[in-house]
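One chain of protein is taken out of this complex; the other chains stay put.
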Amino acid sequence: MSAFLEIEGLSAVLAGTGARLLRSVSLAVDTGEVRGLVGESGAGKSMIGKAVLGILPKAVRVAEGAIRLDGHDLLAMRPADRRRLIGSVAALIPQDPLTALNPSKRIGPQITDRLVDILGWGKADAQARALELLGEVHIEDPERVIGRYPHELSGGMRQRILIASAFAAEPRLIIADEPTTALDVTVQKQILKLIGEMQAHHGTALVFVTHDLGVVSKVCQSLSVLYAGKVVEDARVADFFAAPRHAYSRALLAATPKYTDPAASLQPVDPSVIEAVTAEVAVADREWIHGR
Amino acid sequence: MAGNGSATNAPGHLPLYQVRGLKVALPDLAAKPLFGPPPRIDILTGLDFDIEQGTALGIVGGSGSGKSTLGRALLRLIEPTGGTIRFAGTDITHLDETGLRPLRKRFHMIFQDPMSSLNPRRRVGAIIADPLHLHGFDRVRERVGEALDHVGLGRAFAARYPHELSGGQRQRVGIARAIALEPEFILADEIVSGLDVSSQAQVLNLLERLVAELGLTLAFISHDLSVIRRLCSEVMVLHRGQIVEHAPVGEVFAEPRAAYTRQLLDAIPLPDPDQPGW
Amino acid sequence: MLDGRAAVRRRINARLWLSGGWLALLAIVALLAPWLAPKDPLAQDLFAARLPPFWMAGAEPGFWLGTDSLGRDVLSRIMHGARIALAVALVAGIATCLIGSALGLVAGFMRGWADRIISRLVDIWMAFPPVLFAILLIAVLGTGLHSIIIAIVVIDWTRFCRVVRAEALNQSAMDYVASAKVAGRTRLSIMVREILPNVLPTIVALVTLEMGIAVIVEAILSFVNLSISTDAPTWGGMIAEGRISIHQAWWVLVFPLVTLFLTVLSFSQFGEGLKDHFDPVLR
Partner (left out) sequence: MLSGSLSVLLLRIVLGRLATMAITLFGVAVIVFVVIRVVPGNPVAMMLPPGATEADIARLNALYGLDKSIPEQFVIWLGGVVQGDFGTSISTRQPVLDLVLGRLPATLELSIFALVLAVIIGGVMALTGTRFRGTRTEGAVDVANGVGLSVPDFLWGLVFILLFGVLWPIFHISGRISPALDLPFVTQFYVFESIVRLRFDLWWDLLTHMFMPALALAIPLAAIISQLLKQSLKETMHLDYVVLARTKGYGENRVIVGEALRNAVLPTLTLIGVQFTFLIGGTVIIERLFSYEGLGNMAIDAVINRDLPLIQGIVIVFALIFTVVNLIVDMLYAVLNPRLRHA
């Protein structure tokens, strides 16, 4: 039995220079599993989610590897078929709730547009579904909210609506791309709890992209640590926080703020750790070029 | 530089900053009526506090709490609508630019967005040298070099343009510009919020070292209590334009008195799967 | 991203060289027109009227691009016309730029009552149809080179003022301005030392654009017979004449028109190229 999402040896390159942005990434996410993708900016953590959903920037090209979603080889499919498959079984919770809702459309249609346009639901069914979803994400007075425009709602409300919209078509995979980075810490907690609740309720596979190990420890069961587009550690969350195996993971954890232990947290990353992991990446690159 | 006059006048015990009943209201242009001036929104509604010499004060609050407005008022980038701000005994609340100029070398600021706060058309060296020239410092080249050494960038960086630097490096340039003046007080406004964890740790450690070495008084604005815990000796929690708690850092974290502070602390996700309350 | 920047740079360079090359050629021709021009641009010869350009049957040697209805050499008139066109472009372009940019900078950075007055003036100016305003001014000032330049400055300062004001407003919101203020710079010196260098590329692009527009305005005024004297070799005057005799002698219209077209195009492309060239991020 294979996992719902399987990524195998995925390499992405920047068109023109040929520089690798993702370096033979492999990972699997099963139904009901929450996997964190952690790394600093430029580590390629968002790139993986974008590759799965088919929204890579034009300048980025998949060089090799396979992405299998529910047994379908995404990279081998015709673009239109792939789009339709992704639209019906996968969904994205984006980073910034302030820009992720279309400012000139009302909330209701933004939750249900996929149901009506892609999956062929009737308007009334879609409307009922929207109300049900808004209830699930704990929005009071959903009848009123579906007629609103995004600018009339707070950031936390908008993120709830985006979550509702992501779960609208009962997707089996959700990719959450730094969904709470733009929010205040008190709102972040509510949203993280909500995502966890919705994921458990719907039994969805969830890929959670974040730079914050604190957040990972709260919502994920497993995680992949990335550096320069390479997975340097792949672990269960409990094992990882007890004893990270890779030196870079240890350094990252030591740099993460922790107010209960100020002296041991916020440690600068030792240059030797960066040198070592960079060298590791370079070796992998040489092998990769050799193998082609 | 013999700028630290007030530090030696210990007997009078004069805090570096004395803020009383500080109010700031900004015009709400979105609600401007057809005729007449726009209504004003109260951002800060009467703050009282002192900043003692040599403290590192952490100012924390959510978005819309007024923390950045407070910072800009302390440096008189905006003029308060009420109350008083005294800096080293001088009332600066309504001082005009000419009156403020001699004080400007005694307090400085590091900005949140290092890209926007560095003039893109000038080299790093010129950016750091500029305030020095302005306040008639001698040995400017040397001082620029020293400041760059201090922040761990090295003198070769003087010839670079801001866009050639990484985010962490730009923020160090901002710090170098501030310390080159050898000010008594530095305000740091969310200076690590745009940085990766590893650069964040580096910048914070650098700042921690500099505060100790140079005997600076620091106000550190942040939305992140964890960062303040590491760096500051006092915490002031702002909520909707009011101080809900102001105490030594140990007390606030051991026994938060205000409900809002507790809420903030509880919401921080520690890198620990077994954190209670989550 | 580096390769993308290289591609952009190549395109900028090609644009700069092509447009700059044409303008340089024009400048040389204008400077040396009395020596380069094969004929006297004013010499009329009714027996040599409407001679076609050199490759057509009936062409006379020496009249490379043919003659107009009064027998004047088209090539020589274009060459001498370049003197007038470039003189107007240079003087009017720079004068307009200085006045408009200064007002725009003050309005955008200083705000307050200065901004209110300047913006109100711009509003009023924008309510005039520019060509009609130009014609009206020439009618008042009388024809001649000075009048044309004054008319262009009076009409077009608003273009600089509006753009520079908006740009100065944008730049004022940047933290490097706050930083200069914290350092104790005076407002005037922030405007000149911090804002101006960041607005300058926009001004440079506008000033060459304005030079192109000045050439056009001169041509339009010549076209409605209000430029210098009807006799003087101006591109607009030649075009006006060519428009009338278009069915008999197309070359009288075509050659000055092509020259004017390339010149206007080059001015604007040169400015855009310069602007990008001086962008430190692209460099």
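Note that the chains are named A, B and C in the order they appear, and that numbering of residues resets to 1 at the start of each chain.
Basically, a residue touches a chain if its C-beta (ideal position, glycine included) is under 8 Å from a C-beta of that chain, and two chains touch if they have at least 3 such contacts.
This structure is a prediction, so every number in the text was calculated from the model and none was measured.
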Residue of C:Arg120, C:His146 or C:Arg187 in touch with the missing chain, whole complex considered
C:Arg120
Touching residue (missing chain; options A:Leu10, A:Leu69, A:Ile86 or A:Ile163)
A:Ile86
Missing-chain contact among C:Gln171, C:Thr202, C:Thr234 or C:Ser268 belongs to C:Ser268
Contacts from subunit C to the absent chain lie at residues 120-121, 123-124, 126-132, 135-137, 139-140, 142, 209, 212-213, 216, 219-220, 223-224, 239, 243, 246-247, 250, 253-254, 257, 260-261, 264-265, 267-269, 272
With the missing chain put back, which residues of subunit A would touch it? List them for me.
53-55, 58, 80, 83-84, 86-88, 90-92, 94-96, 99-104, 110, 113-114, 117-118, 148-149, 151-152, 162
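Methods note: only the chains that are shown with their structure count from here on.
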In terms of mean CA position, the chain most removed from subunit B is C
I'd like to verify one number: the distance from the centre of subunit A to the centre of subunit C, where each centre is the average of its C-alpha atoms, in whole angstrom.
53
How many angstrom lie between the CA centroids of subunit A and subunit B, rounded to a whole number?
34
Subunit C residues within the subunit B interface of the complex:
174-176, 178-187, 194, 197-198, 280-281
Which of the residues in subunit B end up touching subunit A in this complex?
62-63, 196-198, 200-202, 204-205, 223-227, 229-230, 253, 263-273, 275, 278
Considering the complex alone, what residue numbers of subunit B touch subunit C?
72, 75, 77, 97, 100-101, 104-105, 107-109, 111-113, 116-122, 130-131, 134-135, 161, 163, 177, 181
